[in-house]
Every structure is written in structure tokens, then in C-alpha cells.
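Missing here: one protein chain of the complex. Every other protein chain is in place.
Letters A, B, C, D and E mark the chains in the order given here, with residues in each chain numbered from 1 onward.
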Amino acid sequence: MSKPKSVEYSDASPAVQAVFDDIKTSRSVPDVNNFWKYLANDPKTLKRTWESLKEVMEPGALDPLVKEMIYLAVSVTNDCSYCIASHSTAAAKAGMTPEQFGELMAVVGMANETNRLVNGYRVPIDSAYEI
Amino acid sequence: MSKPKSVEYSDASPAVQAVFDDIKTSRSVPDVNNFWKYLANDPKTLKRTWESLKEVMEPGALDPLVKEMIYLAVSVTNDCSYCIASHSTAAAKAGMTPEQFGELMAVVGMANETNRLVNGYRVPIDSAYEI
Amino acid sequence: MSKPKSVEYSDASPAVQAVFDDIKTSRSVPDVNNFWKYLANDPKTLKRTWESLKEVMEPGALDPLVKEMIYLAVSVTNDCSYCIASHSTAAAKAGMTPEQFGELMAVVGMANETNRLVNGYRVPIDSAYEI
Amino acid sequence: MSKPKSVEYSDASPAVQAVFDDIKTSRSVPDVNNFWKYLANDPKTLKRTWESLKEVMEPGALDPLVKEMIYLAVSVTNDCSYCIASHSTAAAKAGMTPEQFGELMAVVGMANETNRLVNGYRVPIDSAYEI
Amino acid sequence: MSKPKSVEYSDASPAVQAVFDDIKTSRSVPDVNNFWKYLANDPKTLKRTWESLKEVMEPGALDPLVKEMIYLAVSVTNDCSYCIASHSTAAAKAGMTPEQFGELMAVVGMANETNRLVNGYRVPIDSAYEI
Partner (left out) sequence: MSKPKSVEYSDASPAVQAVFDDIKTSRSVPDVNNFWKYLANDPKTLKRTWESLKEVMEPGALDPLVKEMIYLAVSVTNDCSYCIASHSTAAAKAGMTPEQFGELMAVVGMANETNRLVNGYRVPIDSAYEI
């Protein structure tokens, strides 16, 4: 196995093309981004991941912008460069302003800080939180 | 140094009591939660953390519920039990419904999954995301 | 201290050369990879790490391919680019097929997702697992 | 929203009961474990997660024991107590011996160690790994 | 929102320039590094972060070199490339020798290894540590 390579539409199987087509239609984009072209090496994972993502990210009790910001918060915490780049773009498309991005980063930073203060001080859970 | 212990109001220095008082007033709660009682072992960190948190979590470009959900998303990603318990409660107080919690978890789960798919497939960043 | 630099064989001390020689012989490779050339800045860590790795990765109750896939699973979870690249190559040399790589990534992705669902829902451990 | 609670079969909606029934049949167990009872608070996530997991964990290019060990490797790296407990049990059911568990842990430990040595020494990726 | 860009001194608001000036004076450097130039997109976070960092990193019960090495240990554990680069440089300026760096990495590596051995073996906390 050499380094994973992207699968372009013209080289893809009909099953992969069908997923690519659905992504392009759902998102109104001329081409899918690299994430999907690489996942296409494993058509089963491509299909399952796209269907899961579509279901998870559709508008529901949370609006799409909030979902994108949560996605970005996780990606920043995990330091996933690609995910930070793609979900920053997606959040901006969903309406995130620079001010909202700034506050998002501030919250993510503070949460990562206080998570560790809690760990180090071995803070026991208040009984009020256990109900 | 033995295991960290909580500092109760009655045993606290005036500087610590002042921070506790400000927390109680700002949040309209009769007592501060364990996090602050443990941080009180280091009054400087207590004061700085409270002031930072107050500034970061105040309403701004993002509303308080969104901020609490982002805090929770990070805490779940980091598996900080105390933080998950306290920020679940805080998010619920800020209005998070069970349906919103369910969607929040679904997004956090998917983000952690796709972050790793990206890593493993070594997906290069699309040039469109670099502008 | 400037940025760490690689130590090439010709510039290495006899102690480092002895480790390099052992790596080259054990792996039947003409040169050691960058990991070892950088660790060579600290000959003690170089020697200990190589000896530990050799002991841990030798065939035993688990076959070498399984061990390489586990190594890769951890590296993907931690987002260590170098480790993902080197252990993908090592796993491929040990016989990993593209289909096996695809399934490996699928499991790693799902595990990272469900790990977070468990955290967020604060799922208590079933008593059956505690025996 | 109070602390998440488990949803028992008798209190579950028909949609949730259908997933529970499928889990019990697929795994030949008399009851589902806590993970599913908590996810049942969000029937959509319950269904999607179960279907994904069933697809990902079924025998394929990798045998079920290897998949369970990879799942455990990720859970140990992420320090997810529940996941470590449940997937240790699952791996044991799939045939993992104590010796295999010991080697698995040894690999997971070494991978987490060398991942950080790589980070700290800023080791550049060998060109041979980039093909 | 496009990709975050640095804010140079000449384009900065007086509030940002005041922070930049304080950084340059405190550190006796002709220009601030990229971290501050990017944070300057959110003047509130820039100011709060700089003031917190200055307070946390000033000499106290721990000397500056030890603090820088702890910062580096965390950054290596989190695999933050920028942070590893900047805090390696800062630690070197504070007097870290190559031998100290080597030992620091060895400790960080071992800690990450044994952290996972503890997780996998589900080691219960000795009662002596709970006092």
C-alpha cells in the first residue's frame, strides 16, 4: 500500500460517483473536497460517513451554524489541520462572523485550560450535578 | 503536599472571599461550586481564572447557550468528567433541551470520527480553504 | 539550543553507530529512518527506545502485522503525522492490504466517535464488565 | 435537562425497541449494555450508531478479534473508562488471551511514547514515506 | 470569514498596539511573534491572553526555565507544532541545554507511555495517594 491518493470522479466506480453526485447536489458545489476523494478509496466508509454526516448536520434542534461551530471546536481541540480549515470555511459559509470566530476560539481555549485545572486539582463532582 | 482539598468560605482569605462573593453575585447562587473551592488553594489562579471566564462567557457575538454547548463539546472531547457534569448543568440552565443535547453529542461524535479519518488518509488541505 | 537536527552515521559516536548498525541489520535496510537520526541527539534515549521497540514489536502472541496496525491506530488517534507515515509504510511491508487499511481506519474512526458519546452521556460501567 | 439516564426496554418507544431487539439478536445477549440504553435518549443517534458499528465490526478483511483490539487501543489512548471495560470484555469474548492483551498494551504504550518523541524532536517525514 | 491573517503593528488599533508595545518591552524583542499577530484579530483575547501569560510565566515558586520546560512538555503531548517551535526557543533562551532537552523528551515520552499502561490495566488508585 502506497500513500493514500485521491480518487477523482472520472476514475471512480458508479457507487462512488453516486455518493459524489449526492454531495455535489446537497451542497450545490461543482466538485467534492479532498476528504471525500480520499475516503473514496473505501466506498463503504465513504457512503456510511456521508450519510451519517448528512443526517447529523441537517437543521434540527440546533441550527447549522451552531453545529459547524461545535465541529470546529472539536477539531481545534484535536488539532486536526484539515478539519480546522474545512470547518472554518463551512462555518463562515453558514454565517459565522469574525467576531463569532473570535469568541468561539476564546471559549475553546478557556475550556481546554479549565479542563486541566480540574484534572490537576482532582476536583470532585458537586452532588448537585449528579441528579 | 497532600491531596488538594477544598477551601470553604469561612476559612478563606479576604482576597478569596472577594472572588467567591463576586461569583455568587454574578451567578445568583448561594455557594460556589467545587471548582472554585479547589482553585482557591492558589488565590492568584482563582482570581485570574474567574475574571477570564467571566469575560469569555458573557453575552457577545455568541449567545450564552451556544458558548455553554461549545464548552461542553470540548469537555466531552477531552473526557473531563467534572467539566462534563458542570457544563451539562450550565447548558441546561441556559436553556439546552434534551433534543439539543442529543444533537450536540451527535456532532461531537462525528467530528471526533472524521478528525481521525482525515488523519489516517493524510488528506491534503484543499487550496480553496487556504485563502 | 537550535532546532533539533539529524545525526548522520558518519558524524555519530561509536555508541550511536552501534545502535544504527543493529537497526539496519534487524530490519535489512541500507539506512535508518529520520526518527532514529533525531533520537541520536540523545544516545541514551536512542538505545533504550530501540531496545524497547525491538522487544515490543517482535513476533509473540500477536503477529507483526497486527502490532503495526495497532501502532497505526494509536498514531492516527494522536494525529502524529510522522508516525502515521512511517507506520503506514511498516504495516504495508508487513502485509497490510488497502482493504485492511480501510477497515482499520473505519474502526479507529468509530472508536473515537463512540468514546465521546460515552463521555457525553456519562454512561456507567455495566457490572458485568467489572468482574 | 437532568443527568442522562438509561432507557429500559419496557419504557422504550417501538423504534428504540426494534434497535434493542436487533442488538440482542445479533449478539445473542439477553439485554443490551448501558451504552445503548443511554444512547436511546436520542433514537436517531441510537439507530445510526448501531448500524454503523454493525457494519464496521463485521468480519471482513480484518477478523473480529483484530478489530476489537484496535478498538481497545484507541479507547486506552483516549482514556475512556467505559470503553476500555466494554471492549476488553468484547476482545476477550472474541478470543484475546492475557498474553495478547499484554502485548497489545505494550504496543499501545510504546506508540504513545514514540509519538511524543517524534513531536518533540520535530522529525521530518522521510521522503520514502511520501510516495 | 477567510483564513485568519496576521495583524501587523502599522495596521493595528491603538489598543492592539499597546499590547504589542508591552510585549516588546517586557521581552526586549524588536517585534512580537506570529502568535500575537494572529490573536490581534480579537483584541479582547489578545489582551487577556497576554496578561494571563505574563502573570503565569513570571518568576515565582518555579523558575522561568522550569516553567518553559513544562510548557514544552504540554505542547509536545498535544502535538502543537507552533507551540513546540516557540517554546523550544523560549526554553533555550531561558538556559535549557541539549542534555536537558533530551531528558525532558525522555520524561514526556515515558509519561505518555505509562499513562496508557495505567488506563489499559485499569489500575485503581492506591489508598495512600488519596490522603
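To be clear about the criterion, contacts are C-beta pairs under 8 Å (C-beta built on N, C-alpha and C of every residue); 3 or more make two chains touch, one makes a residue touch a chain.
Quantities reported herein were computed from a predicted structural model and do not represent experimental measurements.
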Options E:12, E:80 or E:94, residue touching the unrepresented chain: E:80
Touch residues of chain A, complete complex, unshown partner: 72, 76-77, 79, 81, 84-85, 101, 104-105, 108-110, 112-117, 119-122
Interface with the unshown chain - residue positions in chain E: 3-4, 33-35, 38-39, 41, 45, 49, 52-53, 56-57, 60-62, 66-67, 69-71, 73-75, 77-78, 80-83, 85-89, 97, 99-100, 102-104, 106-108, 110-115, 117-119, 121-126, 128-130
For chain D, residues in touch with the removed chain: 79, 85, 88, 91-92, 96-99, 101-103, 105-106, 109
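Everything that follows uses one rule, which is that only the chains that are shown with their structure count from here on.
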Gap in Å, rounded to a whole number, between the CA centres of chain C and chain A: 27
Chain centre separation (chain A, chain B; CA means) in Å: 21
Junction residues of chain B, two or more chains touched: 3, 52, 56, 77, 79, 81, 85, 88, 97, 99, 101-106, 108-110, 112-115, 117, 119, 121-122, 129-130
